[in-house]
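Heads up, the thing below is written out as structure tokens.
Note that one protein chain of the assembly has been removed; the remaining protein chains are unaltered in position.
Chain lettering (A, B and C) follows the sequence in which the chains are written, and residue indices restart at 1 in each chain.
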Amino acid sequence: MTVKNVVQAVHDTLHDEMARDDRIVVLGEDVGARGGVFRATMGFLDEFGPERVIDTPLDECLIAGVAIGMAVDGLRPVAEIQFADFIFPAFNQIVSEAARLRYRSNGDFGCPLVIRAPYGGGVHGALYHSQSVEALFAHVPGLKVVAPSDPADVKGMLIAAIEDPDPVMFFEHKKTYRLVRGEVPDERYTTPLGKAKVARPGSDLTVVSYGLMLQHSLEAAERLATEDIDVEVIDLRSIYPLDIDTVLGSVGKTSKVMIVYEDNRFLGVGAEVAAQIAENALFELDGPIVRIGGPHVPAMPFSPPLEHWFLPDADRLEQEMRKLAEF
Amino acid sequence: MTVKNVVQAVHDTLHDEMARDDRIVVLGEDVGARGGVFRATMGFLDEFGPERVIDTPLDECLIAGVAIGMAVDGLRPVAEIQFADFIFPAFNQIVSEAARLRYRSNGDFGCPLVIRAPYGGGVHGALYHSQSVEALFAHVPGLKVVAPSDPADVKGMLIAAIEDPDPVMFFEHKKTYRLVRGEVPDERYTTPLGKAKVARPGSDLTVVSYGLMLQHSLEAAERLATEDIDVEVIDLRSIYPLDIDTVLGSVGKTSKVMIVYEDNRFLGVGAEVAAQIAENALFELDGPIVRIGGPHVPAMPFSPPLEHWFLPDADRLEQEMRKLAEF
Amino acid sequence: MAKKRSGGTDRHSELGLKREDLVSMHRTMLLARFCDERQWAFNRQGKAPFVVPVSGHEAAQVGSAWAFEAGKDVFCPYYRDMALVLALGFTPRDVFLGLFGKAEDPSSGGRQMPAHWGSRRLNIISGSSPIATQVLHAAGIAYAKRYKKEDAVVGTWFGEGGTSEGDWHGAMNFAGIHKLPLVFVCENNQYAISVHESKQVAGRVYKRAEGYGFPGVEADGNDVLETFRVTKEAVDRARAGDGPTLIELRTYRFFSHTSDDDDRTYRTRAEVEQAKRNDPIPRFERYLVETGILSEDDIAAARAEAKEEVARQAAEAQEADFPDPDSAARHVFAEDGGAA
Partner (left out) sequence: MAKKRSGGTDRHSELGLKREDLVSMHRTMLLARFCDERQWAFNRQGKAPFVVPVSGHEAAQVGSAWAFEAGKDVFCPYYRDMALVLALGFTPRDVFLGLFGKAEDPSSGGRQMPAHWGSRRLNIISGSSPIATQVLHAAGIAYAKRYKKEDAVVGTWFGEGGTSEGDWHGAMNFAGIHKLPLVFVCENNQYAISVHESKQVAGRVYKRAEGYGFPGVEADGNDVLETFRVTKEAVDRARAGDGPTLIELRTYRFFSHTSDDDDRTYRTRAEVEQAKRNDPIPRFERYLVETGILSEDDIAAARAEAKEEVARQAAEAQEADFPDPDSAARHVFAEDGGAA
């Protein structure tokens, strides 16, 4: 076991996988000499050389399209999109091509591709360095979409993503990069994609979250414990496949549920979670299904008071949880 | 009043608006001599000239980006994306630029732009001429997203969209183009964006739908009327803003609700509708919130038996409605 | 062994093409033409909802295909490329299985529209409808081939309309930067559906290459020996490690864009008729006769045989089974969890 933060877990895992499998190449903007703007590929250029550590032109469409070609030809590309906000020029290649290649060829071709992108706010990143984009991709059949935020999960799920025969969107909350630290087993292991986990067991109320909001939810839950409100916090980790069974199991126990996400609320991940609960467990509920998500405002303004206005924190979550617990 | 089908309503409305306001230009692939592949701009080139009826290069990113520039400079561009499936190369311009221009400039700039796109399946269009994309845009703050399917609404909402000071995504179900006919008032009028309507009043069960599925829902409802099951069918028409009040009003009356949509179910429009009902009307419900949507499979395969497998029809909706009514 | 027969100048020998090659190229062009005519007939009979014609493009496709090595090189074509895939190993039956959306359609098992070619066995990468996405895949594959030190050249085909998308720009740029073993073939038929080249391409397609630091060449796309020649040069350069080439083959499409189109709104009949006078098949046949490769009778026999073959295989495909409805749920993700 070694204590690492999230970005170290990304770096070390990617490094070790590259060392053991020369089909793996990384490509993206500034992944070479610069080692990535968050240093996720620091030192890779020297160790693995420019053929495997590819500084691409400033063209996300190219990054995705070239990576698809590599994947089709047997490599295992791990593409980096510098900020999730800049993934949209690649939207067509990801959604029309990567996601549909296997289906459209009736299984003849596959596309074992990982696209990593830092997402999320709280870093003074303003309107174009703060967005959450997971819902847009999770809607698209043919893509797996994950967003782990615990360093041990990051390792296990990144290896699983690289091994996966299909395209995986691997979203890393950039605020958790240095904020979240945890023990990471030293040996190689995979953590299955598509499984949620109970991050904090509890009995009074279920909170479903992921990413930075998971951290705030855990903090709020700890505070409420002192008031004898016992909150169960579930870390979704994977958006698609969505582990609704773990959610329903918890809701069956607590009868109350709140979904906390940073993305814009409308048609964000919480909408699907709420809808599946409403379809499957409506009569087990003792309170409304509460969603706490971003307002319907572009995420998120720069100026500190405005950014703070946008982003829920542990204080606000604590209040909302208390309110629901007392419903 | 004149009886028209959907594509005639689009054509005639666009024509009349162009005739009265020379700030309006149309641009897209094949909108000129060809009059659009669905003939929505037939005859426009001759009447309004090549400066206002612009055949663009085959580049949707260009179409959206150029249209944004025109809108910023005071024109009223109505861009056509030939098929909604091909809107993804324009995703960045629409989502990062059109949607955020007003917000990011603190109201200094606006972007009065309409993007029209035929969407939806049931036309042997296979994987890239059948998709529904409304949910992807409705998630994005700063965009209005509408999907009328009644010719009179098409007229009123298209005029409203052109008059709207903000970008409007105007989705037309291509199967309704010739299938759906109705009376269209001859005088000029607008139908507000953001209002649903009760397409068929009823008391036992609320069905919320739009597009082609609305037609199938209405047919199924008619059949069930003979069994004394009285279904209220709501035509959402607008996805964002979403008129949840009309939905909740109906659900308050019927206590049962089903949402029917053609798009992939997971994180499709029905997810948001279901989530909002679950938040606001949980204790008024006498049955689970049922969503009928596309399977998690790329929409939609070509071969007739496969396309039929994908797309719900009135038979299937009739069964599902009966089941929920009897719950 | 360049020599004249029956008065025609031998242009093929110095290109390394033998008699068998020419006969086979001719037959492939005929198969494409007759498949096209047959599919339109099915369409008119209401038996095929969607047809993508190839007629007019046969020389561009067959000549360029012949410059590659099947089994080794990799192909990223577009929907217009029926003659190309026939040259690469598709049978007419395969074409019609796709046309009818039958279970055995090698490209997609009936999932995609007709003319969305793909075959792992033949190194033809499955293509989609969105224009020009395949050129970036070609660049990625070319990069992978070189990385793996495999001796393979990648070819990608697209219309002049396809040059407008950002994907094309990205692929040209990436290919130029990395000097990839990649050949870009533009089948310039002057129209993207109805949009004329003059509204599609500022400047000239082939001239774009220089801006990316590699050669661009223009050629008569209706002359199969010429399309072979320029492509062969490009393939040889690529194989030698000298990087990519952009080839612009000027040609014409004889029918509407697809069966959903009506070209009378944007092309005069006179223009179409004029173009047909330059039909690549009779033109090649004149060459074959002039150089004594085939006699007029040989050609008549070849035509009859090809037409007959197409009719037989089309009928076979018509008889084949549709896919099982429930199969529509398969292959969204890998079924064995294993690698692709």
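Please note the rule applied: a residue touches a chain if its C-beta (ideal position, glycine included) is under 8 Å from a C-beta of that chain, and two chains touch if they have at least 3 such contacts.
Here the structure is a predicted model, which means the values were calculated and not measured.
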Of C:G16, C:G71, C:G211 or C:G241, the one touching the omitted chain in the full complex: C:G211
Residue, one of C:P106, C:G127 or C:G166, that touches the chain absent here: C:G166
From A:V26, A:A40 or A:C61, residue that would touch the chain that is not displayed: A:C61
Absent chain, residues of chain C that touch it: 164-170, 172-177, 198-204, 207-214
Contact footprint on chain B, counting only the chain that is left out: 25, 51-52, 56-57, 59, 61-62, 64-75, 77, 89, 92-93, 96-97, 100-112, 141-142, 144, 165-166
Those residues of chain A which, in the complete complex, touch the missing chain: 29-30, 32-35, 37, 55-59, 61-62, 85-86, 88-89, 124-129, 295-298, 301-306, 308-310
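To be clear about the criterion, only the chains that are shown with their structure count from here on.
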Identity of the chain that, by mean CA position, is farthest from chain B: C
Chain occupying the middle, per Cα centroid: B
Approximate Å spacing (C-alpha centroids) for the pair chain A, chain C: 42
Centre-of-Cα separation between chain B and chain A, whole angstrom: 30
Mean-CA-position distance for chain C and chain B (Å): 37
Junction residues of chain A - those touching two or more other chains: 61, 89, 92, 96, 100, 103-104, 141-142
Touching two or more other chains - residue numbers and ranges from chain C: 108-109, 111-112, 116, 128, 130, 166-167, 332
